[in-house]
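For this depiction, one protein chain was excluded, whereas all remaining protein chains were kept in their positions.
Every chain is named by a letter (A and B) in the order it is written, and numbering of its residues begins at 1.
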Amino acid sequence: MTLTRPNETSNKPANGVVLSARNVTVEYGGERPTRAVRNVSLDLRRGEVLGIAGESGCGKSTLAFALTRLLRPPATMIQGSVFFHGLDGSDPVDILGLDAVSLRHFRWDKISMVFQSAMNSLNPVTSLRRQFSDIFEAHVPEMSSDERDERSRSLLEMVGIDPKRLKGYPHELSGGMRQRVGIAMALALNPEIVVMDEPTTALDVVVQRDILDEINGLRKELGFSIIFITHDLPMLVEISDRLIVMYAGEIVERAPSEWVGQSPAHPYTLALQDSCPDLLGERKELRGIAGVPPDLRERIEGCSFRPRCPYAFGPCATVHPELIPPFAVPVEFTTVRDMSATVSVEEKSSLRQSPVITPTAGDWRVACHLHARELNPEGPPHELAGATRSGSGATTSQESGYNLASPPGSAGEGQ
Amino acid sequence: MKYFARKCGFYLVALWGALTVNFFIPRLLPGNPAQIMLGKMEMTSTPPPGEYKILEHLMGVGQGSIVSHYWAYLVQVSHLDFGFSFSQGETVTHVIYQALPWTLALVGTATVLSFIIGTTLGALAGWTRNRWLEALVPVTTFLTAMPYFFVALILVYYFGFIMHWLPLSGDSDPLLLPAWNWTFFSSALQHAILPAATLILVQLGGWMMSMRNMTLTTLSEDYVWAAEAKGIKSRRVMIGYAARNAILPSVTNFAISIGMVVGGSILMELVFSYQGIGYYLIQAVENDDYSLVQGIFFFISVAVLLANFIVDVMYGFIDPRTRQTQ
Partner (left out) sequence: MSLPLSPAAASPDGDASSRASLRGWRVLRRSPRMFVGLCIVFFFVLVALYRTFFIHNGNALSHQVLKGPSAHDWLGTTQLGQNVLLQLIASAGPTLLVGFAAGLLATILAVVIGIGGAFLGGRSDDLLNLVTNVVLVIPAVPLIIVVSGFLKSGGIGPIIVIIAFTSWAGVSRVLRGITLTMRNRDFISASKLSGERTWRIIIVELLPNTVAFVISGFIFTVIFAILTQAGLAFLGLGDVNALTWGNMLYWAEVDGALEVHAWWWFLPPGLCIALLGTGLALINFGLDEVLNPRLRSQRAFRPKTSVFDDTPVAEVP
């Protein structure tokens, strides 16, 4: 048996996927290039909120911009593909293959963005009316000036801003209002995807809550999909359907949000959860994550989180963790203590060839195969939990994996 | 409009400051400048009656305290009467009335042209990162570091003495009388080419560099990037988002640089014998014609302040943030 990466590599995207990315790798050029995003694959489903979490510099924003082809020099995508599957059933759009003109038409029309700092993303010296008009003039040239104003006013009204503000300038608005304007602009052309890059980070908690409710309401009403980027894991767990945790440019965990909230399957996810206050949850002790992320200009041996990981043990230094469903962990490595005590050189090499399940769709709960079992001995909740508990060996877990033909993600999202 | 009122107030204060400086300058002179002036006048002609009173007021000398001097000076200046210029044989106001339009037209046109050319080149250099435009930077820096009068010397030497292309000096053909006709106009234009070229060449580098730098800075602003993300056409992003914001500091600098250019043009006018206000200022300084000096400095100050005021008001229109009431 051979190890197959249980991420979304080479899988045909399942139905209902609106954006699929494969093996996206981004480098920041320079004397020693920084590899900010490493071999990341993901699918965004129609109508869902896909969260991307991670601390500053983990590559989450870079990934989002790579997906929309908005990387600024010195960042360059050196590998990967991104396809957009439109609602109209036409051929998938190869975003990276678009020429300058088609790219310009594609942008904002299909994928729009809400930026972290609304103050900085609005042109400070032109009126909101002008800025809305710019969008319509670029994409819907046949619109008359009155129609543009009418549409702009209704967009403002939709996000809860007095349409009279259309004549105003960004500096006349409060932070929260600016972000609402940013959202209104993102929805101007009825896009199918809205990428939100830390849209609430700069706002105070109360306004943050209002904006999140607003976003949620609009999504239900208009049915667009969202990629939501933040460092606030508890918040992301609450608002997203599925989420991705990134560390040092890689996905370290991907699962339905509810599962992540209940039982993180990667030491980093756990640490991230402990470092953010939960808005609605009970009080807990907050802990920062000791140490600093690795230098992404260096080649990283083994697991990138190892130097900061309280659960690190022998193989972590040399074996690059693969993303697998947690129940597929080889039986002899049930706990960390087992591993550190027993793993020898030969076993390490056998670890690489451990039998692992090949998932059928890209919506497994996946995380570091070295730690999945340790952090989550009870296995994931819901149906999958039973399956995992029943597994007592590699073969069994493989079988149980196959048994789970229906994606467990759907159960998580259904709640 | 509060912004407008505040600017008016400021420039009134600035004008008062300039007047006060002008009042104190003659006190640097050992002795009585009014007496000296009168003595010089009597050598060539009979001074008009009451001339000594005017001189006393302007120079702040004579009977009474410094406060009364100051008041008499302000009253005198407010009548725009600077007395008689013995070196030109005319009233100071008349000399200025003749000379000022030449300088204003020359400095104004050249500065605006230089601003437009330099800013456009700078914006292009920043936006396209064009290698040729980047290579221009050291050249324009070198030009900018030259004194105006030296550039004027080189131009006179090359185009006048070597190529014999353009007239060497003066503001128009001395045989022509000022009139609104083509002959006079073309003569004036010909005479203005080299002076204007001097002013443009020296200023160009400054505008280009500042616009280039600001464009580079603005290009990495989120709103420019966001505009790209919105699929707005490149040209519109460049003009409406990048250049529109990048030009703001240049406009502020434009106001400040007016004073500098006027200063540079004084020496340049000397080299070209271009009979503008700077030419007469130098004549006045060389001949110790103090009333003419005072009058010219007053009018230069007023002109520069007025230009600054206009630019400031314009700035209020192009940057909505300044109109915000605090």
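Note that in this section contacts are C-beta pairs under 8 Å (C-beta built on N, C-alpha and C of every residue); 3 or more make two chains touch, one makes a residue touch a chain.
Quick caveat: nothing in here was measured; it's all calculated off a predicted structure.
Residue-wise, the contact with the chain that is not shown comes from A:A100, picked out of A:A100, A:V206 or A:A290. The omitted chain makes contact with subunit B at the following residues, 10-11, 13-14, 17-18, 21, 25-26, 28-29, 33, 127-129, 138, 141-150, 153-154, 156-157, 161-162, 203, 206-207, 209-210, 213-214, 216-217, 219-220, 225, 228, 234-235, 238, 249-250, 252-253, 255-257, 259-260, 262-264, 266-267, 270-271, 278, 281-282, 284-286, 288, 290, 293, 296-297, 300-301, 304-305, 308.
Keep this in mind: only the chains that are shown with their structure count from here on.
Averaged C-alpha coordinates give centres for subunit A and subunit B that are 59 Å from one another.
Those residues of subunit B that touch subunit A in the complex are listed here as 220-223, 225-234, 236, 240-241, 244-245, 248, 318-321, 324. Per the touch definition, subunit A reaches subunit B in the complex via residues 68, 70, 72, 103-109, 112-113, 115, 117, 120-127, 130, 134-135, 137-139, 169, 171-172, 185.
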